[in-house]
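Removed from the display is one protein chain of the complex; every other protein chain stays in position.
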Amino acid sequence: MHLWRGDKHLLRGIDLALHRGELLQVVGPNGVGKTSLLRCIAGLLPMESGEVKWSGQDIRKSRDEYTRALSYLAHTNALKNELTALENLRFSVSLLRHVTPQALVETLERLQISQCSDLPVRALSAGQKRRLAIARILLSETTLWILDEPITNLDAAGIALFEACVAQHLERGGAVLTAAHQLLLKGEPNVRTLELRP
Amino acid sequence: MWLWFHKLSSPPHAYRTAGRLRPWFFWPAILLLLIGTYGGLVLAPEDYQQKDAFRILYVHVPSASMSLMVYVALAVAAAIGLIWRMKLAHAFAAACAPVGAWFTVLTLVTGSIYGKPMWGTWWEWDPRLTSELILLFLYLGYMALRASFDDTQRADRASAILAIVGVVNVPIVKYSVVWWNSLHQGPSISKLAAPSIDPSMLWPLLVMMLGFVLYFAAVMCDRIRGEILRRERNASWLSEIAVGT
Partner (left out) sequence: MTAPGLLGLVRLVIARDLKLAVRHWDQVVQPLIFFVIVTTLFPLAISPALDELRKIGPGIVWVAAMLASLLALESLFRPDVEDGTMEQWTLSGQPLSIMLLAKTFTHWLLAGLPLVAISPLVGTALGLPSSVWPVLAISLALGTGSLSILGAIGAALTVAVRRGSVLLALLVLPLEMPVLIFGARAVDLAMHGESVAGPLNLLAAMLLLFVSLGPIAMAAAMRISVES
């Protein structure tokens, strides 16, 4: 079981726990601190006070272990315009683990962007770039996904594809934390929401 | 010890302590500076070579040693703040920088005033003055980096890294400048160094040095209070003090 607790000054007195197989969606109006909360939990932003625990350990003490179990999707897609979709994906996944060319192609196919695998990212549409960024998350084989508004720029088909990916990840025992304006997987038992108020 | 450390690092406590300590530094500093000035300007005998011109060293030497000491203190405080996440250490480092920069400016100005009768020119690329000038650049860079961040906490940590890198570099700068100068002018005794000094000339210098240190401590008490006020402007203990007085 994986447990976390958070507490941040900007967002006073937040206490939350996320377990394997669970999706937690943070909702709330713009500027309420959803992104800050996610970045805090990902360890990108230092906290005023409080702690984030992963498997019972403070993430500041076991940072490498924690980051290896974590994938983070920001507003930015972390893609290089000059490189092709495939090159981008290969590099970002190779940083984390060994990956076969076949696995890369399969993931691109799964997200239905294999037709632009050899195009420079500059030439991709915003939705295609987002799909490519999601492909990185899928291939990272990490337990915890922290996704900041993952479905931005995605069309209806893209959202459906993404929901399927999240559902599969949860089934395999992964945990997902998102900041969202639009709820995913409505009505599933293992899906919760956390509402932040200003 | 650890408890004391922890207590001191709490902003309200540090604020009050600095306020209480200030007069204990300030008045002795003024006294020592007066004694040292009198001793240096009146009691100390005239130098047989440099006549009265050497008397400016009673300001120049203490400010030169302070400029370097303050930089080291700044870097040590910054390192403590970075490693133990101690906000008060960062506040101390931030408060140090302008004071240290002023000591550096004072050193450069008095150095060049001293240089005019000694060398016949306002500026000489003397190794000590040159490294003092580079030290001033380091101070300015530190303050510029600090000013360019909106978020105090990030400014603290980023400038702390710069201060540490700078303090590692200071001996290299010092050595390289001495080496550079020795190549150009041949081995000569540095013009600001007195190989042997008469006790009647020395004691005012030591008094002045101590006075400078105490003066720095007194100024730091004020500056650190200012830093704490700025950083804690939203804290509840501050409004209590404000209402109380």
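Order of writing sets the chain letters: A and B. Residues in each chain are counted from 1.
Convention: a contact is a pair of C-beta atoms (placed from the backbone, for glycine too) under 8 Å apart; a residue touches a chain by one contact, two chains touch by 3 or more.
Bear in mind the structure is a predicted one, so any value in this text is a computation, not a measurement.
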Of A:28, A:43 or A:158, the residue that touches the missing chain is A:43
Tell me which of A:17, A:95, A:126 or A:183 is the one touching the absent chain.
A:95
Sole touch to the unshown chain from A:79, A:138, A:151 or A:166: residue A:79
Going by the contact rule already stated, which one of B:75, B:138 or B:218 would touch the omitted chain in the full complex?
B:138
Need a quick check: the contact residues on chain B for the chain that isn't drawn.
82, 134, 137-138, 140-141, 144-145, 148-149, 151, 154, 157-158, 161-162, 164-166, 168-169, 172-173, 175-177, 179-180, 183
Please give every residue of chain A in contact with the chain that is not shown.
39, 42-46, 64-65, 67-68, 70-72, 74-83, 87, 91-92, 94-98, 141
